[in-house]
Each structure stands twice: as structure tokens, then as C-alpha cells.
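One protein chain omitted, others in place.
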Amino acid sequence: MNFASDNWAGAMDPVMEALARHNTGIAPAYGADPLTESVTRQFCDLFERDVAVFFVATGSAANALALSAYAKPGGAIFCHPDAHIQVDECGCPEFMTGGGKLVSVPGPAGKMRASDLWDAIAAFPDGVVHHGQVAAVSVTQATESGTVYQLKEIQALKHVAASRGVPLHMDGARFANAVVSLGVSPADMTWKSGVDVVSFGATKNGCWCAEAVVFFDLEAARGFEYLRKRAGHLFSKSRFVAAQFDGYLRNEAWLTSAEHANAMARQLAVGIQRAGGRFPWPVEANELFPVLRRSTFERLQAAGARFYEWPAKSLSAEDAPGPDEVMVRMVTSFATPPADVDAFLAHVAA
Amino acid sequence: MNFASDNWAGAMDPVMEALARHNTGIAPAYGADPLTESVTRQFCDLFERDVAVFFVATGSAANALALSAYAKPGGAIFCHPDAHIQVDECGCPEFMTGGGKLVSVPGPAGKMRASDLWDAIAAFPDGVVHHGQVAAVSVTQATESGTVYQLKEIQALKHVAASRGVPLHMDGARFANAVVSLGVSPADMTWKSGVDVVSFGATKNGCWCAEAVVFFDLEAARGFEYLRKRAGHLFSKSRFVAAQFDGYLRNEAWLTSAEHANAMARQLAVGIQRAGGRFPWPVEANELFPVLRRSTFERLQAAGARFYEWPAKSLSAEDAPGPDEVMVRMVTSFATPPADVDAFLAHVAA
Amino acid sequence: MNFASDNWAGAMDPVMEALARHNTGIAPAYGADPLTESVTRQFCDLFERDVAVFFVATGSAANALALSAYAKPGGAIFCHPDAHIQVDECGCPEFMTGGGKLVSVPGPAGKMRASDLWDAIAAFPDGVVHHGQVAAVSVTQATESGTVYQLKEIQALKHVAASRGVPLHMDGARFANAVVSLGVSPADMTWKSGVDVVSFGATKNGCWCAEAVVFFDLEAARGFEYLRKRAGHLFSKSRFVAAQFDGYLRNEAWLTSAEHANAMARQLAVGIQRAGGRFPWPVEANELFPVLRRSTFERLQAAGARFYEWPAKSLSAEDAPGPDEVMVRMVTSFATPPADVDAFLAHVAA
Partner (left out) sequence: MNFASDNWAGAMDPVMEALARHNTGIAPAYGADPLTESVTRQFCDLFERDVAVFFVATGSAANALALSAYAKPGGAIFCHPDAHIQVDECGCPEFMTGGGKLVSVPGPAGKMRASDLWDAIAAFPDGVVHHGQVAAVSVTQATESGTVYQLKEIQALKHVAASRGVPLHMDGARFANAVVSLGVSPADMTWKSGVDVVSFGATKNGCWCAEAVVFFDLEAARGFEYLRKRAGHLFSKSRFVAAQFDGYLRNEAWLTSAEHANAMARQLAVGIQRAGGRFPWPVEANELFPVLRRSTFERLQAAGARFYEWPAKSLSAEDAPGPDEVMVRMVTSFATPPADVDAFLAHVAA
């Protein structure tokens, strides 16, 4: 019953098989190999247009490097206060952008609202040197609250970004879970809704280490290879990342994997709700944040369930846990056994 | 007949097997897993003392991050002009150190000499704010010229570094090849000779992507985890790097692999010399830089041999290629088939 | 009737006279001159202890460089959301600290409260690499709201900072106005209350360009000269800054100057209040933020008064300007003519 995180799993079979399959012979280093070329074409097919694809080692690197392509002196990047770039990357975006500032735009359920973004961005008027300059807007899809931006919400944020001539970045560490949740195409969720660059994460959803920065803004992609190399993120045996993506994308393995994770999360949500747990935020991807009775929480821990108590400070007073309650975070993945879900729910209902 | 580079190979069997073996079950992310702990102990055994081990994605990252642990404002890092950090890392060390300066100390056969280091370092007297401050000395072992520093040479450089209170860093992208070449222990070649931190490379010698920063200077290692994370180099599924190292180190696979590569290089060198090629630098590891007759060079290319013509500008006038000659670089690896060596030599001798 | 800013004035007579007095003969460059030594002694006298003094060009440079002496990878610096370092320095602190993050700790009247700082800092637990690490706490004295921290308030913030082993920095762009307002000694307001380093501003209060970073933490001051030089902030003819400080500090010119500015502000406040204006924040230094009727505001502008309408978003609903009101910022200085104050108040009362 391990719901600690989706990065506690290993790699799924199609990825392992692809790694073995492509580990033969000699191939040029640094991404000049035929497999990397082939995977790049798969990305173009996936997004139904030309894209520029760059592999990097981690999701943090993908985010920070993507944003660094738009860095400006005194640059301000707007994101939700719970965004991974704001909370969980140890200053990597600030470092890679040469000292950018991440401006928090709070909003319910882990999402920025366009009207709030509008207000926040207005504090950085063009031409006022003291406050710095607007550099980018970044959304997390799926969000850190387990919710998913609707296409209209993304488009509304893009509208604000575009009004100031800055790009919209998407942190897609859980890109697959969001696509599956919305039932839209990758193209719909990205460039057709105004996204300029996406951190396309595959690690959480079944790879060992496969993250890509995918640019729709091909102009901004020029020179990106230097940003990546300068940060030590150009793999010499780059084809082993390509191999993972090959296994991941082929036969829609990535969608199958995310569907499973999302289904496990939904099933948990239904069961927990039925047993009296409540959810401040809807469960729309593979993370869920139930508020449980403390006694239930302790019973589950005693039974060996792994998951984290979670700070609830962004909740309104009426949603916040009461004195006998606790909010927790649970994460499902491609590797979550249905039996674990059943076992967990049995303990909840006990 | 591919001698283009040692990073054109895939992964060796023990590494692939270890990856498969460890891809089971659930494990904590970010290096808190038992396998990472076990591999760390293997490193301590290997070096016969306590060491601090940090996995990173690439050799460039290992070098730049290791040096960043010793960064100072206006810091100067002394290295050979052909060092990878000086020539091949797109400013990664400068970037990671917040603007450090790499000062070239030329020397024959890819090695710095202590006396030249002494002179170079003297241009940065303590307390003169204008020139900046001495930050570190970095050696490449094996060197970019296919040679290997003798222990006494390392110790002599350490002596100079220590006279200014700065650390000695070793770029060990080809660490195994050097250990095997010298026939010494890893401890002898590093901390017993004064090395404070080593970039321990395993990718070229048989892994997919396995590089580690290994500190003997445990004080300097404190805080390094923040430097790594800030640069986006903390893998979430860190155990997949640990798994590679597990396969690499176990049963001395890494030494066997390097011995093969070095043997192939020696065999090539003997054959080429016999056929009239000459070597400005001794062949001491798995890179060789023969000067060939241009006709021979062209015949080999026509036969499908892959290797690079190499700039010879660091050679003395008497060593430099004549008008009908060309200097080339050839690299062998764990994966070099003896048959390729034979075939190549047959073409050379033809 | 110019109340736009205290940096619209020129230099006061004692400063101009000192510049002329010291512009004779030849003196070593880069701060090795006798005048700089003498001024350093004056600073030691002023603070009743040994201090390390470094001149820099601007208040932004003073703040950012002071904080850079305590920079850490992933470092978080805690300050009020209205702090100059957070709002008005175009990312200079982020840049100079290699990508530090400024974490806002809101509080009434431009001041952080210790309890809020406690909560904010708790989100950065030691040893959790993802969130980064606590680096420093910075207070602005006098604040950007025209208020002044009481000594006990400074001490309480220091207590929190010390609990995490980080320094307390004071942005003293209006240091003199605060000292005069509190009626305490410079020592009391700084190191005796726990301040480790202060940006000692003299430009607004009567110099041309005279800012100093003054360290009480002499250990941290070691190496600072390299941080300053690396940022291009070491003046060659450093004695011209020393000369300004000489004129500024001698005969308590700096206190006389600040007393005048504060008195002008108090006089304005009393008159405005009498005429029906109200003050969300107390007027404790040389800035005042009255809420005026819009008709009054427009009448004053028509009469040629220079001052800025000011965003009131940090005010509570009950303090915020109503539909017919406007909040403004007015700043007085050593150069504010009493006649201007009288004229302004006459217009207000009209």
C-alpha cells in the first residue's frame, strides 16, 4: 500500500524492453544518433506539428532550462505558489535564469486564475526599470493539487501572457495524466491553447529518467542546445533517453500507463468519500488530497500504508482540517496494484 | 572499425543486467533508497576510506559541480589548455562557479607540470583584489592526450595547490583506464596523492549514464547536495544510476572493461608504429594520436574506419605533422572488437 | 512644493565642502588612501566597536552585495513584501546571490512580525534539499511605509533568524531618519539589537552618492572585497566617497539633516490630519502616506505640488481609500524648505 509518490516506482516493461532493444552496436554521441532522430519524429507526430525536442536529466532541469530560454535581466516568472518551480526545485529556475524572480499568483485548487494573473502582472509595468520585467508565465499540468486546467483556463492565462508579449510555459511532469484526464489531444492541451514550451515529463509515468523540453516556439528553441550544454545536461549516450521515450510513446504505452494511475486515484477517491473522507479539491489526475479523521489516518499508517500528511495552509477556513482531522497526499502510478487500492479502502472503511 | 569515441558504445552486460535486476518494486526517490546506500558503501570500499558520493547526469556536470563546491568570487581554476573543462564544456564550469576563470597551464603530452603551475598561480597573489583569487587546480586523468599522470606528478601538483590552500580536483572521465594503466589502487591515485575530489566517470567505460562526484574532503561535501539540486542534477529515480554503478563495480567489471580498452589501444599503437606511423605522445590509456601518412589516412577512411583528424597545434615543430601527414585521434572502449583492431591494422600495413 | 522623493535633492553643504576640501593632491586609489582610513575610524566610533566598512555606488548594490556575503545555493532571504530589495531593485539581490529567492513575509505598516517570520521560515526545514535553505533575514529601517521598527521588534526578528543560524541584515537607506526617530544610538539600533550587517545609506539624506556596507560580523566581511570588486563596485578614486562621508558624519551633520526631514514630515502630518486627511500608518520618519479626498489631491496637484499617488493594496478593507479618496506618498528631505510645507498645508486646508 505505497502511495508515497509516483517517482518511487521503477520503469514499466515497454521502457525496459526498449532500453534492451536499443543497446546494441555503436551510435554517434550527443544526440546525433538515428534513434534520437526517430523519437523526435514521434514527438512531431504526437503534437501534430514541427517541434524542437531536447532531452534533459530531470524535471527540474526541464523547467529551469525552458524558462532560461526566455530569461531577461530582472525577469519575473508568474506561477502558482504551490508550483514545483516555486517550492521544490531549490532555486534551480532562479539560478538557470541568472537570478529570475518567481512571483506567486495564488488561486484555489492549485490553479492560477487569469484575473489574478492580470493583477499580479500589472505590478510590473513595461519600462519601469526598478520592478524588473515580465518574462514568462508557467502553469503546472496536472497541478500540484491533483487538479487539471481546462483548455479554456489555459487559453485565458495565455491571453494575459500574450498581452505582455511573454510565453506560456507548461510544467508537464504529469503531462500524461492531464491528457488522459481531459480526454483531449496533446496538441489541444499545448500549442493549440497557447503553450509555447512544455516540460514533457515521462519519468513519473514509467521511465527511469526521461524528460524533454519541447518547444512549439521554434525561434526560442534556437540556441537552446547551448543552454542545455552549459548546464551539464547534454547526455553523451543520449540514445538511452531516446530509447526510453521510444518505449514510452510506442503503442500509446504512456496513455495506458496514465489511465491506470488516474483510475486507481479515482477508485481511491470514491472509496474514501464513501467512508466519510472529504476532498477539498476534485481528484482529476493521479494525486489525491483527502481530509481524513485522525483516527483513520493512524489506523492506515499502522496497517503499513505509505503516504504523507500534507500542509493545508492554502485551504479556506471552511475547507481546512478540523482539530480531529488531517489532510494527506496520496499518489498513484502505472505500478499501483489494484489490490493495494482494495486493501487501503478496506482499512478506510473498517 | 569504429574508433570515433568511447561514448559511441552502449552499456556493457553487467550494467544492463544490474538495471534489470534492480527494476523491481518500490523504493524511495532522490537517493534515499537502499541501493544507493549500498553503492555508496562500495565506493568507500573501493577508496579504502569514507567518501561522500553524489550521482549526476554527465561528466561535465560532475566537473563543474565539483569545482563549484570551491567557488570564490573572482576565482581562478588552473588546468591544462586541452582539459575537457577548458575546451569541451561550453562554459559549464564558468557558469556553475558563478563566473570562475579557467587559467590554462600548457605542458607537453596533455599534462601540467608543477613548475609551470607554480608560475601561473603566482600571477594571482593573495590579497590583490584586482586579479581575483586562486580557487582550485584540476587535472584530467587519463589526460585528453591519452597519457596518464604518474603519482609523483599528481603529488607535485598537489604540493603547489596546497601552498595556496586550494583543492586538487581530478576529472576522472577515464578514471578506470588510468587506474589500470598505472596498476595502482584508486586510493593511491586519488586521496593518497592529494586529490580532494574526483569526477568519477563510468559512462565511457560501460554505463549508460553514470557519473559521480566523490569527495575525500568531507567538509567540502557538506552543502553539495544543494549545489547539485540547484543545477537540476538530482535524479528522482536515483536508484537507476546506483544500479548501473552496482553492475559496474561488482566483480571488478569496471577494471576488466578498462583493461580491454587499454589493451586494444596498445595493440593498435604497436601495429601502427610497426607500419611506420609515429606517436608524439605515449599511448597510456584508451586514446591514441598517431601521425599517419595522409595516403594511409585516406585509405583507412575509404575502408570505413571511423576516427577524427585532430588539431596538432600543441605539438612542437619537430613533432608536428609534415605536409604529407595528418594527426588523428582514435579511441577504444570496452566494446571495441579485437577483430576491428586486426582489420584496421591490416589496412594500415597494406 | 516637491515631495516626490528624497533622492531628488542634491548634496548638502557639509558634503560639498568636504568634497572640495579633499580634492587636493595625490592619493592611492582603490581605498588605500588615508581619508578612507580616517572615515573607517569614524564609523567605528559611530558604532562604538570595530566594524568593516565598504563603500559601494548605490543602495541597491549595498543591499545585494551584503546579502551575497551570506548566499547559499537555493538560499531564501526573508523580507517584507514592500521591501526595496523585493520590489525596487530589478532582481539585483537575486542576481548577486547567484539566484537567491526573496520570500515575502507580509505584516502591517511595512513591518514583518516575528511570529509571521517564524511561520514563513518553517517552510524551509533544514536538510530538505527541495525547498532550498534559509540564508538571511532582511529588515528595512526606516520602512517603506514611513514607519520605524522598535528595538524590541528588531530583537524579536533576530531571535528567529538566530534560531536558524542566519544573519539579520538591515537596509538602512534611511538609517539616519530611523535613528533620529527612535532617539537611540546607531549601536543600539544595529549590533546591540542583533543586526549583523547594515546597508548604511547616506545618499538620500544629503550626499551625492555615498553608500556603505557595514559589517558587525567581521568573519563574514572577510572576502567581501572580492564580492564588491567582482560586481564592479570598487571605486578607483574611492576617496571621493570617503570625502562625502567625512562631511556627512562630521559635527553630526547627518543627524541634523535627518532631524529636519523628520520634522518636516511630522509637520505635514499634523496639518493634513487637522484638515481631515487620515493616516493608515503612523508617520515616524520622513515618508508619509496620507489618504486624501480626491478633490484635495487634485487641488494640490493643480497648485504644483509634486508627489505620487500610491497603491494601497496592502491596506485592510477598513483602512483602504474609499471611492472618493486617494492614498499618496510624500517624502521630505534635508532640503525640504519649511515654506513649502506651509504652502502645501495652506492648500490642504483651503
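A few points about this structure:
Note that the chains take the letters A, B and C in the order they are written out, and that residue 1 is the start of every chain.
We adopt the following convention: a contact is a pair of C-beta atoms (placed from the backbone, for glycine too) under 8 Å apart; a residue touches a chain by one contact, two chains touch by 3 or more.
On a predicted model such as this, the values are computed, not experimentally measured, just so you know.
Here is the thing to keep in mind: the chain we left out touches A, B, C in the whole complex. When you scan C:Asn7, C:Ser163, C:Ser185 or C:Ser295 for touch with the missing chain, the hit is C:Asn7. Among A:Thr36, A:Gln86, A:Gln133 or A:Asn177, only A:Gln133 touches the chain that is left out of the view. One chain is missing from the display, and on chain C it is touched by residues 2, 4-5, 7-11, 16, 19-20, 22-30, 56-62, 64-65, 89-92, 95-96, 203-204, 208-209, 226, 229-237, 239-240, 335. Within the complete assembly, residues 73-75, 87-92, 94-102, 129-132 of chain B touch the chain that is not shown. Where chain A meets the missing chain, the touching residues are 30, 72-74, 98-99, 129-130, 132-133, 223, 225-227, 229-230, 234.
Just so we're on the same page, only the chains that are shown with their structure count from here on.
Interface chain B/chain C: over half of the residue numbers present appear on both copies, so the contact uses mostly the same residues.
In this assembly, the C-alpha centroid of chain A lies 35 Å from the C-alpha centroid of chain B. Distance between chain B and chain C, defined via averaged C-alpha coordinates, is recorded as 51 Å. Multi-chain contact residues of chain C (touching two or more other chains): 73-74, 98-99, 129-130, 132.
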